[in-house]
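One structure, as structure tokens, below. Some questions next.
Removed: one protein chain of the complex. Kept in place: all other protein chains.
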Amino acid sequence: MAAGGSNLPREELLEMYRRMVLIRRIEEQLARDCAAGKLPGPVHLYIGEEAVAVGVCRHLSERDWITSTHRGHGHFLAKGGDPARMMAEIYGRADGICGGFGGSMHVADFSKGIIGANGIVGGGIALATGAALAAQLDGDGRIAVAFFGDGAANQGVLMEALNVASLWKLPLILVCENNGFSEFSPTATVTSGSIAERARPFGVPFREIDGNDVIAVWQAADVAVRRAREGRGPSLIEARTYRTRGHVEYEVTFITEPYRDEAEVDAWRARDPIDRFARRLREEDPGVADELAAIDAAVEETVRAAVRFAESSPEPDPASARGHMFATAP
Amino acid sequence: MAAGGSNLPREELLEMYRRMVLIRRIEEQLARDCAAGKLPGPVHLYIGEEAVAVGVCRHLSERDWITSTHRGHGHFLAKGGDPARMMAEIYGRADGICGGFGGSMHVADFSKGIIGANGIVGGGIALATGAALAAQLDGDGRIAVAFFGDGAANQGVLMEALNVASLWKLPLILVCENNGFSEFSPTATVTSGSIAERARPFGVPFREIDGNDVIAVWQAADVAVRRAREGRGPSLIEARTYRTRGHVEYEVTFITEPYRDEAEVDAWRARDPIDRFARRLREEDPGVADELAAIDAAVEETVRAAVRFAESSPEPDPASARGHMFATAP
Amino acid sequence: MARKRMIQAMNEALLEEMERDPSIVLFGEDVKASLFGDTKGLWKRFGADRVRDTPICEALISGMAVGAAAAGRRVICHMMFGNFVYTGMDAIANQAAKLRYMTNGQIKLPITYLAVSGGGRSAAAQHSDAIHPVLANLGGVKVVMPGSPADAKGLLKSAIRDDDPVFFLQAAGRGGEPGEVPEDEYLIPLGRAAIRRPGRDLSLVAIGAMVRPALKAAEALSGEGIEVEVVDPRTVVPLDLETIFASVRRTGRLVVVDEARDTCSVASHLAALVAERAFDALLAPIRRVTVPDCCIPYAPVLERAILPNVEAIERAVRETLAWRRPA
Partner (left out) sequence: MARKRMIQAMNEALLEEMERDPSIVLFGEDVKASLFGDTKGLWKRFGADRVRDTPICEALISGMAVGAAAAGRRVICHMMFGNFVYTGMDAIANQAAKLRYMTNGQIKLPITYLAVSGGGRSAAAQHSDAIHPVLANLGGVKVVMPGSPADAKGLLKSAIRDDDPVFFLQAAGRGGEPGEVPEDEYLIPLGRAAIRRPGRDLSLVAIGAMVRPALKAAEALSGEGIEVEVVDPRTVVPLDLETIFASVRRTGRLVVVDEARDTCSVASHLAALVAERAFDALLAPIRRVTVPDCCIPYAPVLERAILPNVEAIERAVRETLAWRRPA
């Protein structure tokens, strides 16, 4: 089985499927939790964009670095973060991956190379550039990937990073997830021209790809990752995708006028990255259906376990609220 | 007389010559003053780059806006700022254009559309974008020009300005003075690829020109200014030039190792924009020599008068040091 | 008078002022959709020329505000969350706060920067900073922090008409708080504190969102016979020192409540001013109820432990009143 003529091994394909479904189901759970008023803070869901995180992160080991965004659950899980501890974090519990100090916008696990979600749009770009510098100095083939949105691509720090990464040939991959919106502004109203092309004047290779096609993502990432690992410098990938849910859960409570057509959402739902991939896998190998079903079932159980873990975790101790400000206390 | 087949009227050519010479002589005076310890603060001289400011500003009226840089005397004078009051400012005197509050890095005259020099590298870019927005709203054909260096072109705000100016079709001209250095770093060591090309992904027209050829500058600016005035949006001009003096006067006292070849400096001196232009004028019309000599003499007198004015101006009143912080005092 | 929410009052102020002064231009990220509701309807009313959605690029927009103001416009620039002010800090600190001074008063810079500031909603560290101390230290920007819907409206109108850069900081997540707002047009001048509740025993200065818990604490303490005078500075730059000093001179005791990190907070600064200029009136140490020098955490239980609240205010008041000079 080699979906789309990709020559990818079967287990790799199934693992990509599993990770995408895991992200989807965890976030569907979060959507329900949010509607039920169970989440203390805001959540920005990645539903519809799973193929990007998964297609890229499958090339990364735990020793590679990623930086992420306010829409960071997908990156966290794709890079191997623990769903139960992420769930507990978003619930604001002591066993959360950040002890309840960070929440949805700050899920991070440095032991897995996840520098973390980021509440500052564009904030991860400089961090990833720094991590790429560290990786280059380490000289052991590690790389850094910055995920960021089309909105973030309008922050000047992107140009600054392209310039430095190009000059220093840093092992950096800039992955722009163009989901068509900066919050409630359609991309075209706030983004002039092509994002991918912004790499050109710096001599940084770039590609615009279908971000709802996990194989296409995997392939583009493959090229960029090789390049970075071999010391040939940075790349930029612009993945066209769509968020089928709102910018932030529960936005209808304060954004009273629609900012996009339901027809547009439906059109993108029809291109859902998980459905499409599953269809393709089944088309190429009808026998895979059982395996997919088994994965679905296992993921459901993972999600239930994550919820149980999170719910049974205690609230953090208020006496600890000052937290770990400094490593070396005065 | 139409130097370089430019079809420029004679008086325009002579005025360009006069302004370039004025900038040169004023700054040579400042160089002597600095060496003599007469200047309280640092000065960054524009010597060698005069063609850029003059070629652009000849298209601007006092109602157009410019923003400038730490190397701002040339822009101030080219845009019609008063040499004597600039001199007094740099001397730190009460009759300085900013009352002695600003100094060399902040010479400004809003009545002449000079938003001013700027001590923050890249700082003028956003200001000019805002002025262009105001001009667009005014709707009377005014425009804004941001002068900035090749070093400043690496500040992300350039990309942000290109994006917004393109989206909103702002009457903005971005003029990059590429003089080969960011302070003591040669451009190639800190600037990847082409600066001019950075406009391309935003759909902003751009040109790279010989910044030591005042006619070439005039012509490129002509196109960009028309475009802006007609509401067709921004342009970027990259003018290749060179500063034949140091980054900052007296740098030899703290930069102990040479950061460029004397041969390189000499090569650029041979391409001096004023000499070249004068030569060309004389070649095309030998009769012009007397007029040039008369301009030279008049400029010398302007410089002497500026020095007299500045020297005879009192120091600011220390009791006024809190200055004009607020327009509406509490 | 009509009962209105804070954000409605702000929306009215923006509407009225933009109606009144056609030179006003307003821009920022998603001001059309209006996350907080303050800019709702403005795009429809005033059109795409005067009300502009910008890309996400705080460094540019904060500086564009300066350029447009220098070029003659009255500008309203929405920075959204206080933390994003850091992203646009260069133009605020190096240009907006300095351009008039450096050029010897050649220009006015009539800019109102809008932002929400402070915590309390589990938005975590990068969306919860109270940024007024940082802004106040810049010297060149005024800082307005309304404590009620009525103040929000009157202060915002004054801020917009002011010829200097003004930061108007609405307490994050508290746009829904209701209050009585006058029907007719009114302005509240910058630099004029309000005594929210008179009292003889102690002066309780509370800034912005802290006015509410301060009033609650005062109410509760009153039940015990402790009469606290609640002073709301309304603007931290300029500061109405006269009103504050006069209050301290009457009561002899001061507690300042400020939703800022303690170090270099406005609470610290007020305490310092009083310890200098009303020292002889002081009968007890000056207490500050502030945020400890850490980030704002996500989990509600942690956040509650960090932010000033009614109990902490009551405790500070009680302890200040109980204080006796050691023998």
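Just so it is clear, A, B and C label the chains in written order, and each chain counts residues from 1 on its own.
Quick note on the criterion: contacts are C-beta pairs under 8 Å (C-beta built on N, C-alpha and C of every residue); 3 or more make two chains touch, one makes a residue touch a chain.
Quick caveat, the model's predicted, so the values are computed rather than measured.
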Where the missing chain makes contact, among the chains that are shown: A, B, C
Pick from B:191, B:219 or B:235: which residue touches the chain that isn't shown? B:191
If I consider the whole complex, including the chain that's not displayed, which of C:54, C:87 or C:251 touches that chain? C:87
Touch with the missing chain holds, among A:14, A:90 or A:164, for A:164
Of C:33, C:65, C:116 or C:267, the residue touching the omitted chain is C:267
In terms of residues, what is the contact footprint of the unshown chain on chain A? 65, 67, 96-102, 106, 108-111, 115-116, 118-120, 123, 125-135, 137-138, 144, 156-157, 160-161, 163-164, 167-168, 323-328, 330
Since one chain isn't shown, list which residues of chain B touch it in the complete complex. 40-42, 89, 92-93, 96, 98, 100-103, 105-106, 118-123, 151-152, 154-156, 182-185, 189-191, 254-255, 257, 259, 315-316, 318-323, 325
Hey, which chain C residues sit against the chain that's not shown? 58-59, 83, 86-87, 89-90, 92-94, 97-98, 101-102, 124-126, 129, 133-134, 136-140, 237, 239, 260-269, 271-277, 279-280, 282, 284-288, 293-295, 297-298, 325-326
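Following the convention adopted for this analysis, only the chains that are shown with their structure count from here on.
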Can you tell me which chain lies farthest from chain B, using the average of the Cα atoms as each chain's centre? A
Note: chain B sits from chain A at a C-alpha centroid distance in Å of 46
If you average the Cα atoms of chain B and of chain C to get two centres, how far apart are those centres in Å? 40
On a C-alpha centroid basis, what's the spacing between chain A and chain C, in Å? 36
By the touch rule stated above, which residues of chain A touch at least two different other chains? 154-156, 189-191
Residue numbers in chain C touching two or more further chains are 54-55, 57, 59-60
